[in-house]
Every structure is written in structure tokens, then in C-alpha cells.
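With one protein chain removed, the remaining protein chains of the complex are shown where they sit.
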Amino acid sequence: MDPVKQIRLYPGISLRELLSEMRETGVLGAGRLGKSVDLVVEMFKDPDCTVFLTLAGPLVPAGLRVIISALIKRGWVDVIVTTGANMVHDMVEAIGHKHYKGSFYAEDEVLKRDEVGRIGDIYVEQKAFEDLERWLHKILDDIPELKKGPISISKLLEEIGRRIEDPDSILKAAADNGVPIISPGFLDSIVGFQLWIAWQDKKVQLDPFLDLTVITDKVFEAKKSGIIILGGGYPKHFGLFANTFRDGVDLAVQITMDRPEPGGLSGAPLEEAISWGKLKPEGKAVTLICDAVIAFPIIIAAAMEAINEG
Amino acid sequence: MDPVKQIRLYPGISLRELLSEMRETGVLGAGRLGKSVDLVVEMFKDPDCTVFLTLAGPLVPAGLRVIISALIKRGWVDVIVTTGANMVHDMVEAIGHKHYKGSFYAEDEVLKRDEVGRIGDIYVEQKAFEDLERWLHKILDDIPELKKGPISISKLLEEIGRRIEDPDSILKAAADNGVPIISPGFLDSIVGFQLWIAWQDKKVQLDPFLDLTVITDKVFEAKKSGIIILGGGYPKHFGLFANTFRDGVDLAVQITMDRPEPGGLSGAPLEEAISWGKLKPEGKAVTLICDAVIAFPIIIAAAMEAINEG
Amino acid sequence: MDPVKQIRLYPGISLRELLSEMRETGVLGAGRLGKSVDLVVEMFKDPDCTVFLTLAGPLVPAGLRVIISALIKRGWVDVIVTTGANMVHDMVEAIGHKHYKGSFYAEDEVLKRDEVGRIGDIYVEQKAFEDLERWLHKILDDIPELKKGPISISKLLEEIGRRIEDPDSILKAAADNGVPIISPGFLDSIVGFQLWIAWQDKKVQLDPFLDLTVITDKVFEAKKSGIIILGGGYPKHFGLFANTFRDGVDLAVQITMDRPEPGGLSGAPLEEAISWGKLKPEGKAVTLICDAVIAFPIIIAAAMEAINEG
Partner (left out) sequence: MDPVKQIRLYPGISLRELLSEMRETGVLGAGRLGKSVDLVVEMFKDPDCTVFLTLAGPLVPAGLRVIISALIKRGWVDVIVTTGANMVHDMVEAIGHKHYKGSFYAEDEVLKRDEVGRIGDIYVEQKAFEDLERWLHKILDDIPELKKGPISISKLLEEIGRRIEDPDSILKAAADNGVPIISPGFLDSIVGFQLWIAWQDKKVQLDPFLDLTVITDKVFEAKKSGIIILGGGYPKHFGLFANTFRDGVDLAVQITMDRPEPGGLSGAPLEEAISWGKLKPEGKAVTLICDAVIAFPIIIAAAMEAINEG
């Protein structure tokens, strides 16, 4: 049997060293956090590894937007699979609006009266969505492809990204770097409903099957496949299921607070993915039970240090 | 201040009476479970109340399929908003396959070799999905609407439902009773990927905007609106967000195991929905922190008893 | 493979029948809830089975007090292992105070000013604890054993129970029926600190080792051993660990909302107990992930129906 190594800290310990100490415990959450860094580094350093990043939960409103766009710019992430909401909030910031510090104990009637929406302890003004709607309608008029027939959601998001100037935008970074953004449930979002109004005016048509072609093309061309799953939801399922077309991912890190016992996919440990051919039996995987908003910045900062030092 | 009433049990206490005792505590989970029954009864008894039922998690594989189809047949539920997976598993049972008792501690490599997929402690044979694919392709050839151009996901599911003979099927019950099944992320499912293959052969086209029309029509015509949310996910968001077009639902019950602190919608208490106009400030709502697979059969059985007795 | 049986409800379905339907699914939370009833019935019906009931969390404030005292009166529970707080709150009600319906969103500064303590959404007046202190000091003067030297916590709680008139009291029921109440961490409670003041006046001395003798005597004399664990904490550990002296319990039901991944005992599934000799390898056990305040009244009501019908 292999003993648990006790963590030793010292002032000025670097992130990489700290995470290495935590990995060396080899057990529970500390061991898993440390191992996550190793797997993420392995994905990022291997030019043959196609990296899928799936996003669920309010990652953009919570402050992870620049981290995600930076990963795209560095060429470390190849496909984004996301809830609609995270892209909506990327647009909200792209047009100059902000998210605000609020409280879990807010009086929601008062917020409603003040036209402020609440996401946990984050506030966002309804005005942002009104401005977004105007901005979006202008963009739609400007996309020639929309005149030719139905396009994929991914293509639409790419065209929107092309028209964003904010250098911190995920959509812009993805468009600039040829990283497809896949969002099979995108119409379930505020922008989805705004697009529906534009669709009634014949301004936009979508063919959702095209998105399956986009993601499976990425799967088919992958020599090696890695996935980082932030928070579950349909992005987790879509990203993993698409990878069944190549017999599963080789490397996987999932960070979630959802429980396994109710049986939903969001809370399922990655072991379950083996039975479905989503993860190779010989693949490396870590299921980390932690809030992604806490763990992901730490993992990425440690991975950057590790990669930078070679 | 209003005192907590201690629960008193006796042999032969009926479900309705038990839940009434629990409601009378007025606090914590017991109070909320009891209050959930009241709200569900209020939704079901009021002919003017349009009832949305949202489904996430493996409710059909876990044994809730007949409960859900029975609610549709009784006319108590008017709109289903669901993950794709629950409808896939309804089809699996409709064509004669079963879900099986398994183990959370399974060896997933062995399951994979034996061509068995695992959902928590539930097993399903890959053969079921192969048979489903054949069955589906036959059905697609048989739907005249598919020849005319893109249809909604809801319409496609209705047409599938019409071709199911199994009286326990949710899809059949919904088709028979004019209850639309809305699944904005449906393509993120095994059947979604099978449809994609059919789409490559020009056998099916979908226009996802049509589904927004279907659900908002139901919202616009609702005199009163109630929602029962099982488990979170995009069904929760879509069902609630659609109701912003009438300034929110009047009655809401959410049953989830997800936490509020990470900020994701699945774990958000219903109070948050007020700020977004999804729930009326004067509406009645209960957020019950419980596994839906545990709580929902109990709530429905108690509600049936209450409604039956008048 | 054994198929999942879909649950079928009908108006007027009894609790026992409903729980039997849920058990027959055989999977996830519904299956486990149903199986819990069977194990509890098996424990209660077997006169040779010594039943340990462990209590953690605000079960008494939440309305489960009468259920617990009724189980003792029926002779179905033989040993209570509990946090101090549950016994403190039993005393609070015994002297005529109440717990009150409050809110999770309370302003705690205001509650403090109003001298109200909050437990989740339950309120209790500080006055209750002041009255309790006076009552307790009177009782201490009245217990002859306290003059003779240190006694066990269990003996002290028994003597307190003897002096309670409220027929709903757990302490009284336990004293009347010779059911020991074991609370190894009892001094960590409001009454614990009040006793400390009395100890400074030489009014009370405790020998905590005597409590180990009390619980292990129950373990040694048990022909068969069953345990019902509500909520984890030290009551879970103490109840299970004491049973290592007879190579583990034969029957076990645990109801908890705590997670397994952090590795703490409260969230550990009962399988882990086998490795420690706390649960027999051939024993029957169910770990139910549910709020005990929700599940326990349902399980007990169904068990009463089953036992009553024979």
C-alpha cells in the first residue's frame, strides 16, 4: 500500500508546488485537485489533443470570462460546449454592461421593481438585455449568411463573435481562433427568445443538426481527445456523447457540486462514462467535487505555471 | 409567532393525513413537502390553471414513467418540458425494452464489454438503442409532415407518440391528449444523434424556433399558470422563462438536490425567480430540497387522495 | 438482469402500498426508501433485535419529537444515541415552551435583539433557555444520586426524564421504558454549559466512561442488532462503533444529506462500516440520501401500517 503524504507548506510556495503537494496526498479532494492539474497540463501541452471545454453555471457572471477567452487565445481549448446563458452574459459584457456584487439574501420583489435580475449573489440590470436586443438585431441585419437559409447555432455565434470588439470576449476569441462554440440548447436563453422574435420577422433561421456536424467533425479529426467539464448540464452530455464516435475521450476532468445518488448525469462520476463509451477504459479521468468557480482558476493558474516552466 | 406543530402518526394514517401533519410543522423539509401537496392539488383542481411539468434526471428509467403518463391522461398536466433523455427512455420502454436494477459500484469496463450502459444504479442494454434506431427510421418514413419541410421538435415527438401503442408511454399519452412535449435541447440525446443521421439522408428537418411558439402559445392562453419542476436543468429554465411572457407563474413547486451556492439555476431557490419575472411576487412557491424520485410519487399519491375526496 | 418495475399509483393508495411500489423499482432513492421500510419493520417486529436510534440535526424542533417518543413507548427502540441539542429541545417543550415557524431569510441582528435564536427556519426564544436553567437547577437539587459521586450522562438524563410530566417527552418516555439515552458529547449543548455552572457549585459530577458501559452492555446483550441513523454526527459513530463489540449490526438504515466525497463519517455510505466491523458483511443495510425530517415520518408511518396489519 502507498502511504498518504502529508502536505508541507512554506511561505512563498508556488501554485504548482502547492498543487503538487496536494496531489501527493493521493486521496480525497486535495489529491483530486492536484491530479486535475496534471491532466489539464497533459491536454494543453499535447498538440495532438483536441480539448473540449464544457460550461454550465454562471461562470461568466462570476468572473471566469477572461480565463476562458485566454485559454482560447493560447490555443489550449479547441471546442467550447456551453449553456446559452454563458454566451448571453459574454455578450452583456461585450456591449459594455457589467455584472454586479449582490446578496443571496436579496429581497427579490425589490430587485424586480428595480429591474435587476439575480443569479445567486450576482445582479444584472434588465437594461443590459434591452440593449443586447437592439445590438443583436443590428448584427443580424449584417450577417449575409442569414439571408441564404438556415445556419448552425455555432455559425451564428461565430458571426456574432466576429462583430465583437471587446478583447476579453469568449465569442470574439472563439471566432478569431476558429474554435467552434456548440450550444445545443442555446434557444433556451434570453438571446434565444430574442432570436425567436427576429425569426418571426424572417431575419434568422437555424438548423440545429448542423451543430452536430460541427462537433462530430472535431471528434472525428481528433488524434487524442480531452475534456474539461465545468458543472454538468447538457454541455457535459453533449461533449461526452459526441466523443462516443471515437470510442471516448482519453483524458477527462469534471468539476461539479452535483451529487451522484439522484442518478442524473450532472452528478455522475466519470467512471459511469466508461460504460457508455464516452471515456476510454484506459483513459485518465478525475471527478472533482468542488464548485468550478473555486477550482477552475486555481487549476488553470497552476497549469500555466507548469507549462511556462516546461 | 406561530408554533411548530409536532407530527402525530397512527397505524393506518393515510397519505393525505400524513402530509397534512407534515405541512403543519410549517418548517424545514417536512413542512415544505406538505405544502407542495397543497400547491400541486391547487394546480390540478383548477381548470383555469395551465400546468407545466419539467423533467430532468433519470425519472423514466427510475420508475416514474407511469406516474407521468397518468397525470397527462387525467388532464392534470398541460405542458411537458423535458430533457431529451427522458423521452428516449420512454421510447426504449415503448418498444419493449426494459431498464434493469444495477449497482453504483459496478465495474464499468465490464459493463461496456457486455454492452450495457449505466445510469447510477440502473442498467440499460445498448441493444435497446439499436432497436430504437431501426424503429425510429421506420417511423420517420411514415410521417408525411417531414416531407414538407422543417417541423418543431414538439411536433416530431407528437408524431412519434401517435405511433406508440404502449398505453404507459408518456409520448403516447401526450399525443393522445394534446399535451405538447417541449425539449429545446432534444438533439442532445441518443435519439438526437440518430435523427442527425436521418437528417443526412434528408429524412428529417427541424426548426427549433417553432418550439418557442408552441410553449409561448400555451403561456399566452393561460389564465393561471403553475409549474412543477423536477430536478433543474434546461427544462427548469425554459419552463420558467417562457412564463415571463405573462409576468410569471402563479404557483410553483421545485424538487431538487442541487445546491444554491454555486449560483446555477438548477439549485436556485424559487425566490430568485421573482427578480426575473418568472414567478409572480404574490405567487405561491415551494422549493423542496429532495430527490424528485423520492418526493414526487409521494406528492402525487397524496394529491390524488385529496382530489378524489374532494 | 432484473427489470425496474414502474410505480403505479391510484387514489387512496395506502402508505404501505406506495412504499412497496417504490421498493419494487429497486433503484435510486425510491427503491431505497421502500427498502428502508422493510428493514425498519424487520427491526421493530423482532423481539430479539436491539434497536439503536441515533439522532443528529434539529429533529425535535422540526416536529419529530412525538414520533420518537411514540417509538420508545411501543417498545420498538431500545437505545437512543443523540446530540445534546435534541434533548435540550425536548426539555424546552417539556417545560411548556414551543419552537416557532420562522424564515431562512431572517435578519439575524433583529432576532438577536428580540432574543430569538434561529435554527434554519425555526425560531426559539432565549427565554425558554432561561426558564430551562431555573427548572434544571431545581431538578438537580432533587436527585439523590448526584450527592453520592459522579454519575453517567445517561443516568442524569434518565433522572431528568423521571421528573418530566409532558407525555410527549422523549426523555420521559425513555425513563419510563428503561431506554437509555446516550449522548457522549452532551456537554456540548446549552444544558451542558448550564450543568457546568451547577458543577462549579458542586451540584453535579459526571463520569463519561459510565456511558460507555451503558451502551456496550446493550450491545453485549443483543441477540440481534439494528440501527436507524438519522443524520450522521457523533451519534452515528458512537452507535455503530459500540456495535463493533459484537462484530457489527445485522440491520442498518441511514438517512442523511451529507456527501461521501469529503470522507467524513456522516456522509459515508454504510458499505464503509463493513470494513470496520460496524456492520456485518452479511448484514442488510440501506443508505438513503434524503433529509431525515422528510423521510423518517414516512418510513415510520408505513412501518406502523405494516406491523399493524401483521
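To keep things simple, chains are lettered A, B and C as they appear, and every chain counts its residues starting from 1.
We adopt the following convention: a residue touches a chain if its C-beta (ideal position, glycine included) is under 8 Å from a C-beta of that chain, and two chains touch if they have at least 3 such contacts.
Bear in mind that the values here come from a model prediction, so they are computed numbers and not experimental data.
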Open item on the list: Can you tell me which of A:Gly102, A:Gly185 or A:Gly239 touches the chain that was removed from the display?
Closed with: A:Gly102
Open item on the list: Out of A:Glu42, A:Glu133, A:Asp168 or A:Asp217, which residue would touch the omitted chain in the full complex?
Closed with: A:Asp168
Task: Among B:Gly29, B:Gly117 or B:Pro184, residue touching the chain not depicted - done: B:Gly29
Task: Residues belonging to chain A that touch the chain removed from view - done: 1-15, 18, 21-22, 24-31, 33, 58, 61-67, 70, 93, 98-102, 105, 120-123, 168, 257, 271, 289-291, 293-295, 297-298, 300-301, 304-305, 307-308
TODO: For chain C, enumerate the residues touching the unshown chain of the complex.
DONE: 56-58, 61-62, 83, 85, 104, 106, 108-109, 111-112, 116-122, 150, 184-185, 187-190, 192-193, 195-196, 199, 205-209, 211-213, 231, 233-234, 237-238, 241, 257-268, 271-277, 281, 291-293
Task: Residue numbers in chain B that touch the chain omitted from display - done: 27-29, 105, 259, 261-263, 289
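Here, only the chains that are shown with their structure count from here on.
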Task: Other chains in touch with both chain B and chain C - done: A
Open item on the list: Could you classify the chain A-chain C contact as same or different, where same means more than half of all interface residue numbers appear on both copies?
Closed with: same
TODO: Name the chain whose C-alpha centroid is farthest from the C-alpha centroid of chain C.
DONE: A
Open item on the list: If I superpose chain A onto chain B using their CA atoms, what angle of rotation comes out, to the nearest 5 degrees?
Closed with: 180
- [ ] Just give me the whole-number Å value for how far the CA centre of chain B lies from that of chain C.
- [x] 35
- [ ] Determine the centre-to-centre distance between chain A and chain C, using the mean Cα coordinates as centres, and give it in whole Å.
- [x] 44
TODO: Would you mind listing the residues of chain C that make contact with two or more other chains?
DONE: 27-29, 105, 289
